[in-house]
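All protein chains of the complex are present and in place, except for one that has been dropped.
Note that the chains are named A, B, C, D and E in the order they appear, and that numbering of residues resets to 1 at the start of each chain.
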Amino acid sequence: MLPITRPSGRAADALRVVRLTRNYTKHAEGSVLVEFGDTKVICTASLEEKVPGFLKGKGQGWLTAEYGMLPRSTNTRMDREAARGKQSGRTQEIQRLIGRSLRAAFDLQAFGERTLHLDCDVIQADGGTRTASITGAMVAAYDAFAQLLESKAIAAIPLKHFVAAISVGVYQGTPVLDLDYVEDSGCDTDMNVVMTDTGHFIEVQGTAEGVAFDRPTLNSLLDLAQGGIGELIQLQKQALGLTA
Amino acid sequence: MLPITRPSGRAADALRVVRLTRNYTKHAEGSVLVEFGDTKVICTASLEEKVPGFLKGKGQGWLTAEYGMLPRSTNTRMDREAARGKQSGRTQEIQRLIGRSLRAAFDLQAFGERTLHLDCDVIQADGGTRTASITGAMVAAYDAFAQLLESKAIAAIPLKHFVAAISVGVYQGTPVLDLDYVEDSGCDTDMNVVMTDTGHFIEVQGTAEGVAFDRPTLNSLLDLAQGGIGELIQLQKQALGLTA
Amino acid sequence: MLPITRPSGRAADALRVVRLTRNYTKHAEGSVLVEFGDTKVICTASLEEKVPGFLKGKGQGWLTAEYGMLPRSTNTRMDREAARGKQSGRTQEIQRLIGRSLRAAFDLQAFGERTLHLDCDVIQADGGTRTASITGAMVAAYDAFAQLLESKAIAAIPLKHFVAAISVGVYQGTPVLDLDYVEDSGCDTDMNVVMTDTGHFIEVQGTAEGVAFDRPTLNSLLDLAQGGIGELIQLQKQALGLTA
Amino acid sequence: MLPITRPSGRAADALRVVRLTRNYTKHAEGSVLVEFGDTKVICTASLEEKVPGFLKGKGQGWLTAEYGMLPRSTNTRMDREAARGKQSGRTQEIQRLIGRSLRAAFDLQAFGERTLHLDCDVIQADGGTRTASITGAMVAAYDAFAQLLESKAIAAIPLKHFVAAISVGVYQGTPVLDLDYVEDSGCDTDMNVVMTDTGHFIEVQGTAEGVAFDRPTLNSLLDLAQGGIGELIQLQKQALGLTA
Amino acid sequence: MLPITRPSGRAADALRVVRLTRNYTKHAEGSVLVEFGDTKVICTASLEEKVPGFLKGKGQGWLTAEYGMLPRSTNTRMDREAARGKQSGRTQEIQRLIGRSLRAAFDLQAFGERTLHLDCDVIQADGGTRTASITGAMVAAYDAFAQLLESKAIAAIPLKHFVAAISVGVYQGTPVLDLDYVEDSGCDTDMNVVMTDTGHFIEVQGTAEGVAFDRPTLNSLLDLAQGGIGELIQLQKQALGLTA
Partner (left out) sequence: MLPITRPSGRAADALRVVRLTRNYTKHAEGSVLVEFGDTKVICTASLEEKVPGFLKGKGQGWLTAEYGMLPRSTNTRMDREAARGKQSGRTQEIQRLIGRSLRAAFDLQAFGERTLHLDCDVIQADGGTRTASITGAMVAAYDAFAQLLESKAIAAIPLKHFVAAISVGVYQGTPVLDLDYVEDSGCDTDMNVVMTDTGHFIEVQGTAEGVAFDRPTLNSLLDLAQGGIGELIQLQKQALGLTA
């Protein structure tokens, strides 16, 4: 990969500084502040002792996610969705993505008729809020299940895989990892990738914002994403004290 | 590719019968009934002589899409979104995808301060409604611009690329093209791909519904999609009388 | 009646060409494309094995209708009601009318605790969409009950009367039958009439758009309507294969 | 007409006691309490010095109506529409009817770019709220225009016709005038008629609730309505001091 | 207290003429027209034989209030909340206040699993609609319980205290009682006070509209309110025939 000058000064394959702060607020079963550089998201995991109607009596659990941004988490204040009376298409798209990604991480059959609600609320945005949300929600969800395990309500954490997410894109002709807001705005192609700790894909969502991209570019982007997600999952495990 | 038995009896790389019927309804500037087998979608293109507020005075056009399903287009009747008072997250996701895909097909700078509204309404659903919508909307949009050209309001059709879309997925372990409803329901991985006639990607959206998928599987799916989209674009051009 | 020149060239008491195409889509228990000239409406009848709360346990059925127009079914594109988040007063008025008319056609006591949902979706509008909807929904409902009869869930089709509807109006001073859009727009009085095959009235809704109308005019309009509805019911029975 | 015993003891062609109290509240340009027996509706007419967007700059006025019921105007408390967040189909149907009827009474070309808002709020319901609303709103609107005339903003009251409305129906086989709630509930056919002081029809809306009705019955109902409306218009003129 | 000239000519500590008319409409269990001068509010009390979900099975009752204004109850016509599709913040604030105040008047444990709905609808506004509403709703609620007692459904009226409400404010530097609209508009401080017949406070809500107010002013306002509420409770008891 050729050296380019990213606005952030990062190498093309460098993540921003990532921090995962557990127990960030006191009420939730899992509560994590996730930071990807200046992007900061509070991820809470709340367990509820019931499932939605369509699952009642089936003996399995459910996991769902909601996403929001504080009105001034962004450079220009956005209208508050609660005041406007509806969530935007973008918000719904993101919360559906978070939900699907985390449902791939846990075994819904293995925690009884309970619902895990993941709330990802962006308090400061600088690009990559959906990938930070997925990465942070993974840790919050793990903590919630660990608490359930401790209370002996379940016999084991219903983990299938660790899951993390990262964005990649083509910035001034070069594939780069973990776009911040400035890069994202000036970017031709933007891709969000969700993967497991076994290197498999959960979601691949690539969009040509300007110029359509070819197959070799797609391959380079996937290589970058794979590397970044490996690092993120390492950080998740460290935060949870699961590494040697 | 090994022979498998698809419920439809199709080969793994075979599209369903695809039909594009132009001038399907009489009022719209472009109106196409697109059929991918039993999936039937009415795509209309409506030109409006103004642009949304954020583009006023910039001398460029806009293109936007809406998507809907008739309540009994599906096997079980769905609630009517107009009666419920809101569009589902799925609907919003699909109409955002159609809009982005078609904005990649046309040059927004080249048709003045006009908006092209694409409406994709599913009258019968059997899997692949979003890919059929994109493929049909391409033809409807072309027809609308052709009418604008005929009226001498523009000097040329503002075409950048032909664009078409197809779904691919892993059905019983084998990558297959153009999933119908039965295959889609029993499928581990589902991917929607939007490409241009130059073989570049506009959108790649892959989701592991059950088992996460590996890189070689992803590659096979992309190969299948590329083949299918080539055929679809050929059919679009034939329908428009653009082939020799 | 004096000869006038209707824009359509029709005689004052002539219906447009009416077509009733059964089994138009594949999922619904009854599915009819009804055409009154260029007005085209898809009418589906969907059976649900339950009744609304207010009828639970009363041993009777229910029948309800919904109506919609595709955004570009009309000459100028209308906003999509699902996107606006509510149905217009006109839409609600029409769907209430369709529901009342069809509840007069069938015996709600005679098909058990089931709901028949009638969906009338206009794909092309040229005047008379509500009368076409009622006329087509009659056939779709009949087909749905015939299917229920075939499955032996009921002992007979719960028919009270055949029901059809037509518009009449005063165009350039002369009462005429079955107004198309051009006539409807230039019309002083507009009346929608719903009748049974025994020549009784279910609904009479007349409105003076411009000049108030006198009693003799009202009588002429009712005469015209009676004739037109007789023809429509004949066509319904032919479509269902119920005529000798 | 044969003698029947109506629950109210009225003759078949007898109105309830009708009262029209002008200046009922102090703020509105016109404010009338209309009573048809125990049905009581406050009708206010409010003048606004502008027209809706679609009429701007056309030099003409507009007239529109809204209708509501206090939650406990009825025997069983209804949900408040403002709390439910939407108006029912019935409410919309009624307010559209009131608006159309009163637009037939006044010449929209003759009072400048102003909007007359008619609000009909039912404080006690006992059948016939829509006909009472139209009859009362006529007087409130007249008062509002009289005030405009007094202020010399217009040269004459823009009156086309006096307009009033009444319900008729078939109660236990006999056509009767001005149904109260008990009669309305037990009634086979229900018709609302709006007429001018010249005996012409503005609206005829008849519905067979149970048994479909024949042409002679329709004629009897129209005869009854015509008589009742004549009396109502006499009462309107008396209330306004316009009779000798 | 120094003599000032109030626009109304009233003494600083004088209420407007207050009237409480019981049985104002015929359907509700309690129905009161309350007038504070030109402010007129219809207060109805409706008993329902069930409680909200959160109280089911607890053996106690519930009391809730809703508030509305007719569109032209005010000097300038307001949009109808039912048409706008939501209640304003002001409306919600007022109906929450009415509900809390009346829940303090009655013993929720003592009338079984029933809900008392209080509807306060302003038909003419001239300041003080919320205090008139509370004062009138007290009487309507009492009547509803009296009717329940008469039917022997309860053994005694579940009264804790009589409750009434009044506004006080600083008008041109002087504390005054029971502000009408003109005074309210020109007022620096506005306070609504709800008290019991034992002289205790249920609610104190004071707002500095212009100049912040000091402790002695607050004390004067509370003195005035205490006097006014004593008079109002006397009037409530007289209206109910509970005084010697």
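Some notes on this structure:
Keep this in mind: a residue touches a chain if its C-beta (ideal position, glycine included) is under 8 Å from a C-beta of that chain, and two chains touch if they have at least 3 such contacts.
Since this is a predicted model, take the numbers as computed values, not measurements.
One chain is not displayed; in the complete assembly it touches the shown chains A, E. Checked against the full complex, the candidates A:100, A:117, A:161 or A:200 give a single residue touching the omitted chain, namely A:117.
The missing chain, though absent from the display, is touched by one residue of E:13, E:184 or E:203; that residue is E:203. Among E:13, E:48 or E:93, the one in contact with the hidden chain is E:93.
In the full complex, chain E touches the omitted chain through residues 86, 89-90, 92-93, 95-96, 100, 104, 161, 191, 195-196, 198-208, 211-215, 218, 222. In the full complex, chain A contacts the hidden chain through residues 25-28, 31, 38, 40, 42, 44, 46, 48, 66, 68, 70-75, 77, 80-83, 85-87, 91, 117, 119, 121, 123-125.
Throughout what follows, only the chains that are shown with their structure count from here on.
Counting steps between touching chains, the shortest path from chain B to chain D takes 2.
Between chain C and chain E, the least number of touching-chain steps is 2. On residue numbers, the A-B interface is repeated by C-D, which shares over half of its contact pairs, out of the options C-D, D-E or B-C. A rotation of 180 degrees, rounded to a multiple of 5, brings the CA atoms of chain A into register with those of chain B. Chain B and chain C have Cα centroids separated by 33 Å.
Between chain A and chain D the centroid-to-centroid distance comes to 60 Å (mean Cα coordinates, whole Å). The set of chain E residues that touch two or more partner chains comprises 85-86.
Applying the touch definition to every pair of chains gives A-B, B-C, C-D, D-E.
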